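My questions all concern the structure below.
What follows is chain A.
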Amino acid sequence: MDNIAIKLLFTLLGLFIVLNWGLIQAGIMNKIVARVGKRIGMPVYQPYFNLIKLYSKRTSITHGVMFYLGPLFRLSGGVGMFLFMPLIFGSEYWSNFSFAGDVVLILYFQFFGMLGMALGAGEGGHPYSAIGVSRGLSQWTTIELPLTLAIISIAIQYHSLSFTDIVAAQQGGITHWTMWTNPLATAAGMLAFLGTMGHSPFDLVKAPNEIPIGPPTEYHSTFLGVLRTNAAILHVVESVLFMNLFFGGATSWFELILKTFLIYFWSVFVGVVFPRFRIEQSVSWFLKVPLILGILAIIFI
Partner candidate 1 sequence: MEQILQDIGKQFKITDIVKKRDNLNFITCEKEQTISLITYLRDIKGFSHFVLLSVVDWIEDGVFQLVYFLNNPDKKIDIGIRTMISRENATMTSAHHLWEQIATYQRELKEMYGIDFPGSPRVDESFILEGWDDIPPMRREFDTKKYSEENFFPREGRETNDPEEYMKKKLYPDEEK
Partner candidate 2 sequence: MKKNSKLIWTPDRSKFPEQNSDGSLDVDLASQKYVKVWQGPNHPGVTGNMSLELTICGDEIVQAKTHVGYLHRGFEKLIERRKFIQGFTTCIRMCVAEPDTNEYNFSRCVEELSGIEVPEMANWLRALALEMARLQMLLRIVPGQGNTTGLGLGVQWGVYLRDLILDRFEELTGGRVYHMYITPGGVRGLLPDGFKQRMEDALKKIDEFIVDITKLMYNNAVFKKRTVGVGYLDPAWIDKFGVVGPNARAAGFKRDVRKDYPYLIYDKLDYEPFTATDSDIYTRSLVRREDLRTTVELIRQIMAKMPKTGNIRAQTPNVLHWKIPKGETYVRCESSRGEYGYYMVTDGSEFPRRVNLRGPSYVHAVSLLEKLLVGANIADVSSMMVSLGTCPPEIER
């Protein structure tokens, strides 16, 4: 059936657009952060240079097979999330391979890359990698709690575990968004979103002054290039996930770009003006406010 071939083609095209948007978005965010620090900052296209340079660096290190596979697992986590994420509502070609239960699958993919990275980074043998991995996994476990509660609340609200249905239910004006119909779940979800993006105050996995720079300490050249590619894709896809869940999805590419930018900006905005938590403070923070919000969201739905 040629339909599937065209769909695959559009999916790859979407991946390409998302990657580029991710890179440009990173450049814009760098620029904004620099402006807050009264600087001009690096050019918007700097992430492209970095990426080409990283792929072109030579490597001479071996740390075993798992070390190679770590970035690949991470990349497949990001791309996997993308594959099952409907991008544009109402368009058959831009909804990728979304299906009835894609919410559950995407939650799984979110954690998958993390685990693969943990296995690979542990192989590097650097003590800071190990500390970063243990910090990251314990923090992620607590992030998952409010996030999952928020998603369950939404699933109960809309009687569906499909993104397409959830987005469809939010159509018809700004007041139909989950943001207004289920504010508790939105609050819990957006607080969890801060944790997933890894900016301050939740950047303890890469904490530059404590454990520089955590799990990717040993990763370099092509490996780091793969990680950077994944980061660009993941940042957009994560934003799309939260856009679909809480902010009414997107009906055009322009809307998608605007909304993902604003959602990502929320985490950068918080990150610029806050220092970093210690790990036990971060864990207890997620177990307090966001978790309570998540539980309330389930109760009051």
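Just so it is clear, a residue touches a chain if its C-beta (ideal position, glycine included) is under 8 Å from a C-beta of that chain, and two chains touch if they have at least 3 such contacts; residues count from 1.
Regarding candidate selection, all candidates are chains of the complex that A comes from, given by their letters.
Everything quoted here is computed from the prediction, not taken from an experiment.
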Selected neighbour of chain A [touch, this complex] from 1 or 2: 2
In the complex, chain A residues that touch candidate 2: 36-39, 127-128, 131, 200-201, 203-204, 207-212, 272-279, 281
